[in-house]
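A single protein chain has been omitted from the complex, and every remaining protein chain is retained in its original position.
The first chain written gets the first letter, and so on, giving A, B and C; residue counts start at 1 in each chain.
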Amino acid sequence: MSQTTATGRTLGATLREHLSDVVSQLAAAGALIVVFVFLSIASPNFLTADNLFNVGTQTAVTAVIAIGMTLVIITAGIDLSVGSVAALSGVMGVMMMVDLGLPVPLAILGGTLVGAVCGLVNGLLISVAGLNPFIATLGMLSVARGLVYIVSDAQAVFGTPDSFRLLGQGVFVGGIPIPVVVILVVAVAGYVVLSRTKLGRYAYAIGSNVEAARLSGIPIRRYLTAVYVISGALAGFGGMIASSRVASGQPNFGMGLELDVIAAAVIGGASLFGGQGTVLGTLIGAFLIALIRNGAVLLDVNIFYQQVIIGVVIWLAVMWDQYRRRRLAAASE
Amino acid sequence: MSQTTATGRTLGATLREHLSDVVSQLAAAGALIVVFVFLSIASPNFLTADNLFNVGTQTAVTAVIAIGMTLVIITAGIDLSVGSVAALSGVMGVMMMVDLGLPVPLAILGGTLVGAVCGLVNGLLISVAGLNPFIATLGMLSVARGLVYIVSDAQAVFGTPDSFRLLGQGVFVGGIPIPVVVILVVAVAGYVVLSRTKLGRYAYAIGSNVEAARLSGIPIRRYLTAVYVISGALAGFGGMIASSRVASGQPNFGMGLELDVIAAAVIGGASLFGGQGTVLGTLIGAFLIALIRNGAVLLDVNIFYQQVIIGVVIWLAVMWDQYRRRRLAAASE
Amino acid sequence: MEPVVRLRGICKEFPGVMAVDGVDLDILPGEVHVVAGENGAGKSTLMKLLSQVERPTAGEIYISGERVEFHGPGHAQRLGVAMVYQEFALAPHLSVAENLFLGREPGRGGFVDRRAEKEEARGLLERVGLEVDPDRLVSTLTVAEQQRVEIAKALAIDAKVVIMDEPTATLAEKEIEELFGVIRDLTSQGRAVLYISHRLDEIFRIADRVTVMRDGKVVATLPVEELDEAKLVRLMVGREIGNLYPRPETQIGDVLLRVRGLSRGERLRDCSFEVRAGEILGFAGLVGAGRTELARAVFGADPVDAGEIELEGRRLRIRKPQDAIEAGIGYLTEDRKGEGLALQLGIDQNITLASLPARFGFIGLGRERSIAERRREQLNIRTPSVRRKVQVLSGGNQQKVVVARWLETRARVLFFDEPARGIDVGAKAEMFALIGELAREGRGIVLISSYLPELINMCDRILVMRDGSVAGVLEREEFSEERIIALATGVKETV
Partner (left out) sequence: ACAEVREQGGGQQGGGEGQQGPIELAVVPKAVGFDFWETVREGAVCAARRAEGEVDVQWDGVAQETDVTGQVNLLQNFITQGVDGLVYAATDARVLHDVTRQALDQGITVVNIDSGTDPQPENVPVFATDNVAAAERATEYLVEQLGPDGGKVAFIPFQPGTATNDTRTQGFKNVLEENPQVELVAEQSSESNYNRALQVTEDILTAHPDLDAIYAANEPGVLGAAEAVRSAGKAGEIIIVGWDTAPDELKAVREGVVSALIAQNPFRMGYDGVNAAVRMIRTGEQVEGGDTGAILVTKENIDDPEVQRVLKPSCENPPVEDQ
């Protein structure tokens, strides 16, 4: 790199800057590969089609919700309510099938809409009432959980039509589980939103410097609300996938899910200070967490040690990311 | 206010500015009073010394831990691990009494130290390894919970000496419960630390502008670490109070406690963006939450509705705070 | 001629401050209208009222003869009001192109046409003479580069009036000339430019009319021909100001600070210099020459690859700012909001941040208070109380708070990076007097400035940087703008 033209230098620099966005993904992907290779060697049952499908299916709920969470985190927000909202949506969606007799696709949409409404409340509380996202969604975590108990009387709702199982348990042409297809579709949509639409652009802008966004005439409230609606809708959709997996609406579903989801986004490089985050990174983060849980079972690791291991892996994945970013910064000087 | 001298006006302005710091506390205190008056009317047994002491005692754990959390939040950080750390400390402190036969005060200190060590790990991960506080303490949430299950084999530890009950159940001269005295002592200490010591000042400075703090020669790492150590130690101490309340070490203690604690601080006016927060506000927030839970049981509110109510009250308390702040700003125009 | 902007009885009150107090103002198409006044006079606030960032408490605003209601900054933009903010309004995580079109992205149906965006961005950047890739993240630009992105952003709007709030505060002579080119370009198209600056010479170079504000009120609006420097200053501060650059006669002593071979990647290459007791050493150079980098490296704010630092003959090992401060070196940053101030803390708390009076970890609150009071007196920080949050001070007063902080550290050597940025004439004179005073006390001063008159008048020697290395050091008798620019650009003197 001793003899470069001026243009060459700036081009290189630009590339490197954008690489730094990719680095988090690389770090997370690296961790993913390490865990993957390790498990392939350590457990004979890991590298079977069945098991990999299992992992894919098990990731679906986390991944779908985490993509919404990524959008929220990019705006420097957070959505703690996704677990409760997923439960509420899952149960209400199933009730729409069972009690109202709605056709399955409509009921899935209905459940998703329930999530969107919760998201709307979050969004309005944040953008209009001016509540801190942490507080607004913490309240929703409590409210939605209470509501799901009230509507279901804390009883799981059964009696879904068989076709509902397809969403969470079905297999697509080529033997790919439908949940995996769902992940892909949502991920591509998320990618397009983040990189090609105003909504995505404004999400980054709001998270990066909300004052600048305001001064540029961006209707902050409207877009911020939209972001939480999307997160709520995806939580609702995730809740429907979870319901389909167990062919019932479970009012206790999703306790603590928000932490997994947030961890997935952050491992994938989203910054809680806003302005940073990608769909690909989040996906990798979600798979990493699922893989660790899967591997721990395959290797018969005691559940208590699993908790310790998951904590430590989260630390290491993010630490590695930091290290790589720092080295990159140093290298570009 | 039509005829005021220039000095009068500016003095008033300064006062009003500082009032705006106090306003959150007033808002929270207002909510506290509303709930208080409501309960006094609604439940004949509410306004009894016994019940109020009960509430005081029940608040102790949350309040003590929330004071540490306030310090953390002031630095623009967060400590999600307090619930797990409290459980680990509580169980290990009890084990020190029961298995090692340490005298009670030493074992209480020991439990607190366990918390401090967890806090140290958090602090080092954040200040030296450069992890985001959310991630570092999220990992610790998982790790400490795993550890408490491992050390206790997931069994509650019984057999504490009778004198251990004093901390959580004892009564001071004048009939005031010792936990209430503990709250007062920790609160005064917290107040002094925040307003009179370097540590407190640097915490505000770091939270307000970390780069300015660094360029002013403040040893960020050391102070940031200290802040998490204090939060961990108070979580550990809180865990010991909880253990004393039930005269045993409970490995399941504290799940979800972090949300209550953070809510207490934020209801009391601490800003998750750093630089803002007071001990008094946090105390009021902690009492507000305890009072709602107390009232819900007194009035035998359906448990499902309780969750909805708590969520809504959190929203209202913080919304009222926002509203007051805004009105204050408007009134002074 | 029909004014593009007409303000009638505009007022804005903040808690305890009447920031703008019954202002009437007409802006004509094609004119450069300068608004001048002391720090806190209300200039920025007035502009924010026009660009609808703030809602006026009273008064009426007409644009092209139409009364406008308050609907927020987006509305103002649509009406043709563009603004370059005093404090940057850029999103650091977005690219240059993305920032330029923020809120007005090309494309339809909610989608952004990124190719068109980049293309148009190139054109805009060319107009302001900024040679950076539109894909670069704004966070990687220098302050000066960011400033020009701001200007380009204002140009992206088809504006009737462009407001510029101290756009040159971070620019050096060459860039300023380019900016003036842009301004002339705008006015020739019949657009009006509202221009705020504290640099008197600029005002006379660019202005058609000048409005002077004091304490929120308009003191006068005059064609520039009816003004001279003395009159302008008198209008602004309401009194006579003697020498703008009161350089004291000082006894220059032994070498205090000696820096040898400081290097940091490509940004600093083998830089050496020394500062003597009682001396004011200037750092000159084009934007991006590495002056800030050099100061930060000495101060321990950034890691270095190689180099030695000696203070009063003692070899120092500086790894972090704390080491430098303890050894007796202070550094006043150029970006006061980003790196200088803890905005939520009080004035007093900011002043004592680097030298907290404390014993056993406990702060002497009384002492802190009296320190702050003393500095307020000395530096004339305009505030009703030192316990107010720094946030609510005007830019210039904020700057004084940072200065006060470093005075409190009793540093032997002080680096002032663009200390006059955003400071009004009166305050500037006070501050340079202060810098002179510090030198007379026997301290070593390094003065980094992009404004050559400041350096030429204040300094004993001037070090000129170019491209990360020391291009030369000029003694007082060699001082001239031409010579400095020649060294800074590497072009041979043409005289």
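As a convention for this text, contacts are C-beta pairs under 8 Å (C-beta built on N, C-alpha and C of every residue); 3 or more make two chains touch, one makes a residue touch a chain.
The structure presented is a predicted model; accordingly, all values stated were derived computationally and were not measured.
Note that the absent chain touches A, B when the full complex is taken as a whole. Checked against the full complex, the candidates A:Ala189, A:Leu298 or A:Leu316 give a single residue touching the omitted chain, namely A:Leu298.
Interface note: of B:Val34, B:Leu120 or B:Ala247, the residue touching the hidden chain in the full complex is B:Ala247.
When the whole complex is considered, the residue among A:Ala242, A:Ile292 or A:Val313 that touches the unshown chain is A:Ala242.
Where chain B meets the missing chain, the touching residues are 43, 45-46, 48, 50-51, 54, 58, 61, 145, 149, 153-156, 158, 169, 242, 245-248, 250-253, 255, 293-294, 297-300, 302-304. Taking the complete complex into account, residues 43, 45, 48-51, 53-54, 58, 61, 149, 152, 154-156, 158, 171, 175, 177, 242, 245-248, 250-253, 255, 293-294, 297-298, 300, 302-304, 307 of chain A touch the chain not shown.
Convention: only the chains that are shown with their structure count from here on.
In this assembly, C is the chain whose CA centroid lies farthest from the centroid of chain A.
Chain A and chain B have Cα centroids separated by 30 Å. We define each chain's centre as the mean of its Cα atoms; on that basis chain B and chain C are separated by 42 Å. Centre-to-centre spacing of chain A and chain C amounts to 43 Å, using the average Cα coordinate of each chain. Counting partner chains per residue, chain B shows two or more touched chains at no residue at all. Annotation for chain C: no residues touch two or more other chains. Looking at the complex, you find that chain C touches chain A at residues 51, 53, 72-78, 83, 85, 88-94, 98-99, 102-105, 107, 110-112, 114, 131-133, 135-137, 140, 264-267.
Chain C makes touch with chain B in their complex at residues 13-17, 57, 299, 301, 320-322, 324-326, 331, 333, 338-345, 349, 353-354, 356, 358, 361-363, 365, 384-385, 387-389, 392, 405. On the chain B side of its complex with chain A, the touching residues are 80, 125, 129-132, 134-136, 138-143, 145-147, 149-150, 154, 259, 262-263, 266-267, 271-272, 302-312, 314-315, 318-319, 322, 326.
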